[in-house]
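Only one protein chain is missing from this complex, and each of the others stays in its spot.
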Amino acid sequence: MNNDEIREVVLRLLSQVAPEADMAVIKPDVRLRDQIDIDSMDALNFLISIDAELHVEIAEADYPKLTTLDNIVAYLAGKLTVDG
Amino acid sequence: MTTMTYREALRSAMRDALERDPRVFLMGEDVGLYGGAFAVSHGLIEEFGPERVRDTPLSESTFVGAGIGAALNGMRPIVEVMTVNFSMLAMDQVLNNAATLRYMSGGQFHVPLVVRMATGGGRQLGAQHSHSLEGWYAHIPGIRVLAPATVADARGMLLAALEQLDPVFIFEHATLYPMEGDIDEQAGAADIDHAAVRRAGKDVTLVTYGGSLGKTLEAAATLAEEGIEAEVIDLRTLRPLDMATVLESVARTHHAVIIDEAWRTGSLAAEVSAQIMERAFNELDWPVQRVCAAEVPAPYAKHMEDATLPQAAQIVRAVQEMFA
Partner (left out) sequence: MTAGTLVAWRKEPGDAVRRGDIIAEVESDKADVEVEIFMNGVLEKILVEPGEKVPVGTPLATIRLDPGEVEPAPAPAASAAMPAAVPPPMPRAHAGAPAEGRAPISPAARQLAAELHVDLATVTGTGPDGRIQRRDVLAAAEAQRAVAAPTPEAAPRDKQTRMRQAIAAAMMRSAREIPHFHLASTIDMGAATAWLAEENARRKIADRLLSGVLLIKATALALREVPELNASWIDERVMLHESVHTGIAISLPGGGLVAPALHDADRQSLGDLMTNLRDLVMRARAGSLRSSEMSDPTMTITSLGEEGAEAVYGLIYPPQVALAGFGRLHARPMSIGGQVVSRPVVVATLAADHRVADGHRGSRFLAAVEHLLQTPEKL
């Protein structure tokens, strides 16, 4: 999967937990929690859906790395490459 | 249209009746030569003679009974009992004969009797001459009870009463006799089935009759200055009561006060109040209030008598409490 495909999946799964948000206007380098209204439950559900779809399990210790769209995509890209 | 006094209106009705219908005659204490204790029949004996205008002995039971007898035999008597206080002596005739003969005879006998009485206080005549007992009459099935409060009704209701086949008792508040008012002299029998809305209003329904109408209208005027618009209903007929008019009004105003010069306990006001509660319960925003006479025999001294009778200020206060 290339980064664009990963980004597409991430945005799709994000819109499932934040259906009223407009994914088109998300700034990729700004903290997501500052742009869309999601709480810890939404965040966890999002990560669960990432795990279900991309089979990438994200350790709780890594949560602080996943604050913007860019760094989520980068993290996932890294994990997917490692897993082949 | 012309202006005349209440007593003149009564007289004009009797004169017309005596003229038109030979069955009609007037009978009572001092109605003839004296011209009537309240001057209502003044001049009638001169016009119609002693057969048609008959002075009676001081015996209410006798002459009311005689009136019943005359009515049973096809006459149309007008019996004048000087005041309701004295009519107590004739109650047996009233209840056990006049009111019941039609029922007891299975409709074979009617008693087309009209009895006129002065009622009420306010003239310092003391405990035996000042009470309002028309409520007791309104308690009796088989009779009609009327209370004209205006000059027009004084004439019209008497003429209507003379057309009834069953006994009619007319109560004239003694303070109304000198009251002046407009009247159509040619007007015939008035409607005796309905109450009249004497003043329209949206905030509270004031129900009254007879001698209390004036004070009630006065109270309504005072309340209007405070922004409370009272609807004043003159019952006119005390039996049968026109509750439809009262209930329609209460449905709009949600507040009711009944003003009745009789004593509060077991009064006609109590009957009206009970009916309002029974039939317009959901319309009430406040319990129905009553302004009645104090529960004492009428005093003689003026300031004391005034203190026992319903006054405009009391009516105003009763309404003000509802909107405090």
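Note that the chains are named A and B in the order they appear, and that numbering of residues resets to 1 at the start of each chain.
By definition in this document, a contact is a pair of C-beta atoms (placed from the backbone, for glycine too) under 8 Å apart; a residue touches a chain by one contact, two chains touch by 3 or more.
Keep in mind that what you see is a predicted model, and the values were worked out from it rather than measured.
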Would you indicate which residue among A:V9, A:M23 or A:I48 is in contact with the undisplayed chain? A:I48
Using the document's contact rule, name the residues of chain B that touch the chain not shown here. 254, 281-286
List every residue of chain A that touches the chain not included in the displayed model. 18-20, 33, 37, 39-41, 44-45, 47-48, 51-52, 57-61
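Definition applied: only the chains that are shown with their structure count from here on.
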Centroid spacing, where centroids are CA-atom means, of chain A and chain B in whole angstrom: 92
